[in-house]
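Okay, handing you the structure first.
What you see is the complex with one protein chain gone and the rest in place.
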Amino acid sequence: MNSLPHSFDIPTLGPCIHPSPGLQKEWGMADGHWVADDQRILLDDQVRNGRVNPTAVPNEHSVELAGPRRQIFFHPSATTLAVVTCGGICPGLNDVIRNIVMHGHYGYGVHRILGLRYGFESLNPAFRHRPMELCPRSVDKIHHGGGSILGTSRGQQDPVVMVDRLHALGVQVLFVVGGDGSQKAALLLHQEISRRGLSIGVVGIPKTIDNDLLFMDQSFGYLSACGEALRTLTVAHAEARGGRNGVGLVKLMGRDSGFIACSAALASGEVNFVLIPEVPFALDGERGLLRAVEARVLERGHAVIAVAEGAGQHLIPLSNPSHDASGNVRYGDIGAFLKQKISAHFASRSLELNLKYIDPSYELRGGIATAEDRIFCLQLSRHAVHAAMAGKTGLVVARWHQRFVHLPMPVVASGRRKVDVEGDLWRCVLESTGQPARMD
Amino acid sequence: MNSLPHSFDIPTLGPCIHPSPGLQKEWGMADGHWVADDQRILLDDQVRNGRVNPTAVPNEHSVELAGPRRQIFFHPSATTLAVVTCGGICPGLNDVIRNIVMHGHYGYGVHRILGLRYGFESLNPAFRHRPMELCPRSVDKIHHGGGSILGTSRGQQDPVVMVDRLHALGVQVLFVVGGDGSQKAALLLHQEISRRGLSIGVVGIPKTIDNDLLFMDQSFGYLSACGEALRTLTVAHAEARGGRNGVGLVKLMGRDSGFIACSAALASGEVNFVLIPEVPFALDGERGLLRAVEARVLERGHAVIAVAEGAGQHLIPLSNPSHDASGNVRYGDIGAFLKQKISAHFASRSLELNLKYIDPSYELRGGIATAEDRIFCLQLSRHAVHAAMAGKTGLVVARWHQRFVHLPMPVVASGRRKVDVEGDLWRCVLESTGQPARMD
Amino acid sequence: MNSLPHSFDIPTLGPCIHPSPGLQKEWGMADGHWVADDQRILLDDQVRNGRVNPTAVPNEHSVELAGPRRQIFFHPSATTLAVVTCGGICPGLNDVIRNIVMHGHYGYGVHRILGLRYGFESLNPAFRHRPMELCPRSVDKIHHGGGSILGTSRGQQDPVVMVDRLHALGVQVLFVVGGDGSQKAALLLHQEISRRGLSIGVVGIPKTIDNDLLFMDQSFGYLSACGEALRTLTVAHAEARGGRNGVGLVKLMGRDSGFIACSAALASGEVNFVLIPEVPFALDGERGLLRAVEARVLERGHAVIAVAEGAGQHLIPLSNPSHDASGNVRYGDIGAFLKQKISAHFASRSLELNLKYIDPSYELRGGIATAEDRIFCLQLSRHAVHAAMAGKTGLVVARWHQRFVHLPMPVVASGRRKVDVEGDLWRCVLESTGQPARMD
Partner (left out) sequence: MNSLPHSFDIPTLGPCIHPSPGLQKEWGMADGHWVADDQRILLDDQVRNGRVNPTAVPNEHSVELAGPRRQIFFHPSATTLAVVTCGGICPGLNDVIRNIVMHGHYGYGVHRILGLRYGFESLNPAFRHRPMELCPRSVDKIHHGGGSILGTSRGQQDPVVMVDRLHALGVQVLFVVGGDGSQKAALLLHQEISRRGLSIGVVGIPKTIDNDLLFMDQSFGYLSACGEALRTLTVAHAEARGGRNGVGLVKLMGRDSGFIACSAALASGEVNFVLIPEVPFALDGERGLLRAVEARVLERGHAVIAVAEGAGQHLIPLSNPSHDASGNVRYGDIGAFLKQKISAHFASRSLELNLKYIDPSYELRGGIATAEDRIFCLQLSRHAVHAAMAGKTGLVVARWHQRFVHLPMPVVASGRRKVDVEGDLWRCVLESTGQPARMD
């Protein structure tokens, strides 16, 4: 966990003057149902030398619990919610859309919910995307399909234009489902709204298949993607064992963080080398990857390698770096690069090689959510609606140490989470694969 | 979380005088790889009124982190490990067996690992069960099948007899994979070993498909079971919609705790009533279940009910209570009971009813582990081997707030975890199903 | 195959005077696309003593190929199609509904397609079920869910009433998705229509999860059900191996025919006894089932039994036989009966027994179709629409020896197909399970 000088206070649009609809039901919720704003949990619960961290300024060291508030800010019947999905698709997007609608409609009685098409483009009138009217009936079955029924796009639009558009559409709350880049854009939007003094909430739902957002146990879609990656690794193992000196090489998503590669390899139990951006490695030399792969193949007849897309970028000569529409640097293709290097190495040793290279990225992105992820998406959506109706804004909902919390947008937008090379996940990878702790 | 008069100190068999094999490898583990005994995390990280709980006696409020120790107690080449699986089967048992073998063999160089057949019977010579010799080759593919390759049984055996048998078999560490009852038995075994001053470790791996052990985020097999329960609920929904006034009634495991019923219902999004042991309900009367089901069916044409096996036991007249071999009270069959009561109610109203009752218990128990559970089983097994080799004993490995820790056996054996009816899980159930918060 | 004095001629409503819309497209279908009415295949293609069966009266020995006709009877834009689903649910029902709509709409330009609710009740005004208007958009995703979006019911209604209702609704073609009982009812309906001289087609799509209709390679949903049954048998095997003297007993659908039990057992490779209605067996005695199960368990430690629901009915004492709404005799519960008998047998031998009895019937019925079944449903639906638009009536579409054909309704309604105990399927069961060829 990074040590950060962040404030963990959550902005609000104003006082909560309406009783939550849950209070009004005939067989209403019990007192214990409601969560108070001063219920918080520590960010850092580690005990060192018999002591926890100082607790003098707790709001910098703790974070607000998510959940239904007894009093809310918006009057449901006069409220319009809108949801937008940004960046690449990942399993669970339709679950999130569906549950925002279900919870807004049945939980609060909000009857106008807009689905904005193709990411932030939807808030730039130049693109002429018409919003979809969403209701329980229209979203009932959407989670049986992958992707996003709203479509997505990469990149930002001018916050001034977007606020104008939200205002024109009569939107009170915008749910932004997206990664760190999209949450940065959502933060600019929130700031422009604040500047104008408008009562429009902006609530983020963190979406990154790479599982690389800060202060979160995990992101939705990640576990589903790991399950799919496991399928591919199983296939790669079958291919590797199918031919003499077989090598199965699988490139998995993970631009800056190797979470999918690590977790899928652990689930598989058949991976021999996990290569991630956080751990540099050499190709050549006595301790380099090529010798290690050769040794493994000669000893055991085959090998399986899981490489995160962002691993080993220092090894790939790039003529002229470019960027994608989200502003990410385009990476060199480490999979194709390793395929070429391993092939050349075996050829130089006059060794047969049967290398199969698989890149299952679209299969990881485009599938549907597992049971676990469906619950997770439901919880994120539900807590996002609770936060929104209570007038909270400029926040992202997330799970931290098994509880759902509100994180300020600047915290989430401030960086990306990495695999801790001195943490338990990477330890488990080293111990399970048996790969050298250092290959440099 | 219960408030706790427990000690969270972990007993040890003696000083750790051997360097861990991981230190000896040519390309050995980095310094940060090793976990020290004083690395702990808080049990309770909640902040109330800007304060955490007092930290004066931290070992009663914190718990030791699991992980590889730099120095270990047992000399691997002279060590015999044994593993026993107790109670009902659940997804992941073979993963746990496999990973204990893999990690003991490859991680530490232990070459004698015994698989004990049919639970604690294996340690009573009267049963004449011969242990299996386990090695990486023999366990390589076992996780592709459900159940336990060792077989299981319920119930305890005399600790004196069992210690004699462990001694006769030359076992240094026994891994006990089982629920709270089995961990109680393991505790008695540990105490008998201590009484005799023997250097035999007893390390528990918590197994309960009901997810009802104390101080744990979850237990292995639970998520896999929820995935399977989701399948059944989906079928029940198809059946419910297939006939006029259709009702799908599904009984799910959960003797004292309704975790599976709650989680599977949330994953489904198609369940209208979740009935769990923690929340009493009435059948009859204005606010009772029968009227609520009738109202739902008349309004929407169908209903789906998920009932945990331990729910509503107060409603079922039992002539003479009995116990199973594990000492659990045999419960009345709430599923069959509700089927009869709902049928009678609809008949009394002259309403057609198409009720389908499904009990998928064996399907939940007997399947294989999902990707997520496979990783979880790997982590538990690996941490159990680390703890065992470091001479720790009388403990259970578990995950708490996302990190793996060592729990003293008495803590785990002291009770069962319940769904907190004022916690976020039950809140989410109420909000998602729309069922009345009280049906009594 | 039964030897039958049936006519295999297909009735028609009149001459086909309209060119098929496929001819009118700018880039229209090639000449070879169209199927002529005199394209037929033999019913019996066996060669014995170098000779095929006499071919003098070929229409009694051959069957008409299904497929698009160049000229059609109905003018699409003035045609209303209706579809009704009858009997129990099974995988693929929604695929059939979806594809009738898709093919009627896109293939022929039919724009009024009605979905009739809850089986033949829909055609009896007393039930007041309103038809659903179906279109490509409304059915686009329905195959992702099991069951039937239309609902089903068992039993018949008065043909006179039903024809009145079809007429009142303006229906030109009724598609009846149902088993032999429903096809019998459809035949009565067709006969009443003929009696009145109305131009209303009745086209059957055979539906029986038991795979027991005559003159068909298979029925839709059957393969999907076998896949689900395989899952259950795998679980039963895990349970059987989980305890000492473990027996996994699984009851599978199959009232009169043991196809599912046979096929699922073959797919499993872990079943030791397959019991089907076609093969009587004794319980007691030297060659009876009980001794055989005991011998297997003593020798190998466990056993798995797959029993079709209609097997061994002669063994079960029934006080007073009753019938279900479809007119089927209610069977005694062979699963519960065997559980009791095996338990008593082992007890009488003082042998421990761990028997787990699983009845997964709803899981087999309520799931979704596999890829193979989805294609099969598509083909059946498409051929049903082709036949209907060409004015063919009183027929059922089916696949025979790998080609799709038109079967006259009386043929399909005349009996049920059985597992041939001298055929390849049962041979394969005997050889694969190793069970005694006779247990009587």
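Order of writing sets the labels: A, B and C. Residues in every chain begin at 1.
What we mean here is this: a contact is a pair of C-beta atoms (placed from the backbone, for glycine too) under 8 Å apart; a residue touches a chain by one contact, two chains touch by 3 or more.
Owing to the predicted nature of the structure, the values given are computational and were not obtained by experimental measurement.
Considering C:P15, C:G50, C:G197 or C:P317, the position touching the chain not shown turns out to be C:G50 (whole complex). Contact with the chain not shown here comes from a single listed residue; of C:H167, C:R196, C:R287 or C:H314, that residue is C:R287.
The chain not shown here is touched by just one of A:G243, A:P280 or A:G423, and that residue is A:G243.
Panel shows chain C; residues 22, 25-30, 32-33, 38-42, 45-52, 55, 58-59, 62, 67-68, 98-99, 102-103, 106-107, 143, 217, 223, 226-227, 230, 263-264, 266-267, 269, 287, 370-372, 374-375, 378-379, 382, 401-404, 421-422, 424, 427-428, 430-432, 434, 436-439 of it touch the chain omitted from the view. Residue positions on chain B in contact with the hidden chain: 141-142, 144-145, in rising order.
Across the interface with the omitted chain, chain A contributes residues 89, 118, 121, 145-149, 151-153, 231-232, 234-239, 241-244, 246, 356, 358, 360, 362-363, 365-367.
Criterion: only the chains that are shown with their structure count from here on.
Common neighbours of chain B and chain C, by the contact definition above: A.
For the self-contact between chain A and chain B, the two sides draw on mostly identical residue numbers; the shared fraction is above half. Rounded to whole angstrom units, the spacing between the C-alpha centres of chain B and chain C is 42. If you average the Cα atoms of chain A and of chain C, the two centres end up 45 Å apart.
Of all residues in chain C, those touching 2 or more other chains are 145, listed in ascending order.
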